[in-house]
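Excluded from the complex is one protein chain; the other protein chains are retained at their positions.
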Amino acid sequence: MTGLLYALLSLGTFALLAGIVLAVAQKVFYVEGDPMVDKIDALLPQTQCGQCGYPGCKPYATAVASEGEEVNHCVPGGERTMLAIADLMGVEPKAVEQEAAAPMLAFVREDECIGCTLCIKACPVDAIIGAPKQYHTVLADHCTGCELCVEPCPVDCIDMLVKPELIEHWSWPLPETRRSRLGHERREHHAGHA
Amino acid sequence: MLVMLSSPHMHGGDSLRMMMLTVILALLPAAAVSVYLFGWLAVLLILVCMLSCLATEAVCLKLMGKSLTTLLDNSAALTGLLLALTLPALTPWWMAVVGSIFAIVLGKQVYGGLGYNIFNPALSARVILLISFPLQMTTWIIPMSAATPVVNLYDLSTCLTLFFAGPDALKLGLDAISMASPLGHVKTEWTLGVPVADALAHYHYSYLGAFLGTEAGSIGETSVLALLIGGVFLMARHSITWHIPFSYLATVAVLAALFSGIDPDHFAPPMFHLFAGGLMLCAFFMATDPVSSPVTPTGQIVFGIGCGVLTWSIRSFGGYPEGAMFSVLLMNCAVPLIDHYFRPRVYGHESGRKS
Amino acid sequence: MPAMLRNLAQRLGMMAHSFDGGIHPSDHKLGAGLHSEPCPLSPVHILPMKMHIGEACLPLVAVGDRVLRGQKIARSEGYVSVPVHASTSGRVVRIEEYAIPHPSGMGMPSIIIESDGDDASDDSLEPITDWRNTDPALLRERARMCGLAGLGGAVFPTFIKLVQDSRFPIETVVLNGIECEPWLTTDHRLMLEYADEILTGLAIIMHMVNTDSAIIAIEDNKSDAAEAIEQALALRDDLEGARVVLLPTRYPQGSEKQLIYSLTGREVPAGKLPMHIGMLCQNVATARALYRAVVRAEPLTERLVTVSGDAMPRPANLHVRIGTPMRYVFAQQGLTDFEDVRILHGGPMMGELLRHPDVPVVKSTNGMLAMLEASFMGGHTQEQACIRCGHCSEACPAGLVPNLLADQCRSDQFEKAESYDLFDCIECGACSYVCPSNIPLVHYFRYGKGQIAQQRREKSFAEASRLRSEAREMRIERENQARAARRSSVRKTHAPAAESTAKTDAAGDSAADKTDEGSKD
């Protein structure tokens, strides 16, 4: 009987002690917010295109960091972004659902533009300029190619063009002798997991 | 078809095949000595190992749907030769075959083939054999018994019987033709409390014999002279650099000198360590295997020192009489980290490493 | 072996310093004994809008205009840029995209001139014979105006380097006559034939950066060139601080950083320029071009090109007008059939493989090599697995570990590659040259560098987009608040008519706000 009493007492005391220590630690090491959100946000392409189903890049980053959202929803970021986020989060990479298209640019056919400013309101990065009843123009340097301006245009005068490739931005592809075999296999391997 | 490749468009002419062939050539003196010492047994062992390595490699390549031309890079043949040279003369044929298969499959092909293996294939096979068959792997035939009356190793049929059917078929007791290796002898005596010098005297150990190759050991590791010739040839042909062999041997020698100076009864002298066992073979041919050793000179020196410390420690304190093979394998594990931390100083950078 | 002994002797005795690594490729300098000769005038000249490192130029002429040799036909845009000049007289027939010597095979807007055969020069530029008493700033402007760019191969606008900066005074000018690339012999011939012009160019450089010390560096496989320079030097009394240094031949000694180390034992710190340690490097060909630009008022319209290679019927060193189609130059030396021939732009170690010969000679063209397909790379083209032999690391003059870097680039581990100092690679090709597995290491490095540059661009674009998007959200927030505030104040006055006007005002305001903001960028 005393044995049992001792056992219960000692175990109870011990558990209480551990609990107190942990409670104190919880106060000391309290983490405010989630530092992962900014880290993930920094990896996203910031097109704010909403193709991930969230109203922008930051909301998606928040969802990935704290709501366990999948890492493969960013369409413009493509595989590279997916791998980077998966790596950061320490989760298995998943196949991207949609191949990232070549980088695009919006272009306003100015003679058809009626100057309604609807596209200006739609642009998430303020890359379209123009006053009401004036032709609007897309600032090519700032356009992220998100296509959000195409839908609102009442006269369909916005085209999405492929961004021209510059010779200065050209870079060597992997050598054709053994074309990316390893990297390729590795990615396939990861994709297989998903 | 024009394959667009970046510069340079000129090549120095070195090739993998030639590098591997150079190592095989460098091993010829040791192989020749082994044939002289162990007669047809050595020939059979070398042939079986090389052929089974080549065959295993061929099967692996076939299974993975790769071109068989890879066989021509000579690396499988080299692995076979190296493995054979680390085996005792009385190794039965099936053990040699099993070892070769281990070497090629577990040592090399599972990692993706030549260039990707982490452990030296021949050594890993040798260690697997040692741990699986400790008795056979430590039964040393008396060298020069080629011409002794007990058994004539220069006689092909005798050797065929020995090799394929074992000593029992000749009604030979193992004791009649085998003896302990110097390292094994010293270790046994030492555990019995006999001072090293006395143990060596009982053994009739001769430094000259060890240098030329007449002390007991695996077929290719007995002759220090032959291995030195091969090592110097490799360095002259720029197949290996001095860093690993020198730092390895120097570390063993320094440690041995230090401790045998302090306590000569317990620790063997440096010359004994340098000449005994597989040290020379490991230092010149195993530790310098480029695939499983560090890339940079500083890294190689660190690697050599590590091998030296481990070899001497295992020999002096460990359960196994010989530590060279284990120490090279152990250091193989550390190669990626050594490569990372001992990179050369980059032009224009301070000597301190960032990471 | 003799090379090894010689190297050893030099290391012990003559040479105080020697850069790490390096290789000794066989030099194939077929053109070394061939006197330079002019290349006949081509009927067409193609002048790309960018033949230097930096920003492209904008055309100043229109189709149909008549131009003269040396006339400026495109003006430079931005600081790191030099103008383009017509290389002969004739008529502008087209301004369009034309393939340039670039591994991508991509084109560049170019001015295409049909030669009229007169080769009449534009002599609006005045010679500056009394350059010794001329303000260096004027000479610098002359160098820019004449389109000078480093002719050793890097084509960095020359005028930028020829500057007196009080923070980094230039102590020594290094005149680079190393020419360590196999096959190429242009600098060699220039030193033999135009020693005096080169030395005057050097004197102008020294005047411009205000120093009286110079080193003319030449490798010992060109001792005749060194003698020629020494003789010319002895005849002059204005270059007492200049000396010729003969260095043991080793590739890539011609690389600026390695050369400076060989000469002085000092390293250019990573991310810095030679001027930060008081050095200025110029190629001998550039020095001669500077002389021509200053003293003879000739813009850069011609350069010496080594036309060689084992598929070349008649190797030569030709003075070729810039813009001359390469096919035309090859044809002059008897090569018309390009079946099974590979064309290199530049030397075999750092030059580029071209897809076809229909590209113009540009300012960086120091060589045009036609190599037999069969002998190309000595047949070493099949990439095998790396056995980590470390030969690449031994050969690397920058102290890198090429095989690890290549592994990282191949598997897209770019961050790791950067931490292994990928960007300190000078792409000299010594590693690929010695690799027994024929791994195109430099190709992997270029792939890695390109990908990293791409990622950096994307990253900075994403960052800019994020800021713009945040700014927009803040602005919308502000507007909403303002509108809410206005609405509440309007409601207090109970005037429905006023409310509607306020609304339209607000909408107009916000659009106006927005255009203002947009136009600021």
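Quick notes on this one:
The letters A, B and C name the chains in turn, as written, and every chain counts its residues from 1.
The criterion applied here is as follows: a contact is a pair of C-beta atoms (placed from the backbone, for glycine too) under 8 Å apart; a residue touches a chain by one contact, two chains touch by 3 or more.
Convention: contacts and distances are computed from a predicted model.
Hidden from the displayed complex is a chain whose UniProt protein name, among "Sarcosine oxidase subunit alpha", "NADH dehydrogenase subunit L", "Ion-translocating oxidoreductase complex subunit A" or "ABC transporter ATP-binding protein", is "Ion-translocating oxidoreductase complex subunit A". In terms of the touch definition stated at the top, the absent chain reaches A, B, C within the entire complex. For chain A, the residues touching the absent chain in the complete assembly are 3, 6-7, 10-11, 14-15, 18, 21-22, 25-26, 28-31, 34-36, 39, 88-91, 181-182, 185-186, 189. Residues touching the missing chain, restricted to chain B, are 64, 106, 109-113, 116, 118-119, 124, 127-128, 131, 310, 313-314, 317-320, 323, 325-327, 329-330, 332-337, 340 (touch as defined at the top). Not every partner is drawn; the one left out touches chain C at residues 407-408, 410-411, 413.
FYI, only the chains that are shown with their structure count from here on.
The count of contacting C-beta pairs peaks for the chain pair B-C. Central chain assignment: C. Criterion: smallest distance from chain C-alpha mean to the mean of all protein C-alpha atoms. The centroid of the Cα atoms in chain B and the matching centroid in chain C are 51 Å apart.
Touching of two or more other chains is recorded for residues 3-6 of chain B.
The set of chain C residues touching two or more other chains comprises 103, 381, 440, 443, 446.
Listing the residues of chain B that touch chain C in their complex gives 2-16, 18-19, 73, 112-116, 239, 241, 290-291, 293, 295-297, 300, 339, 343-349, 354-355.
Per the touch definition, chain A reaches chain B in the complex via residues 172, 175-177.
For chain B in complex with chain A, the touching residues are 3-6.
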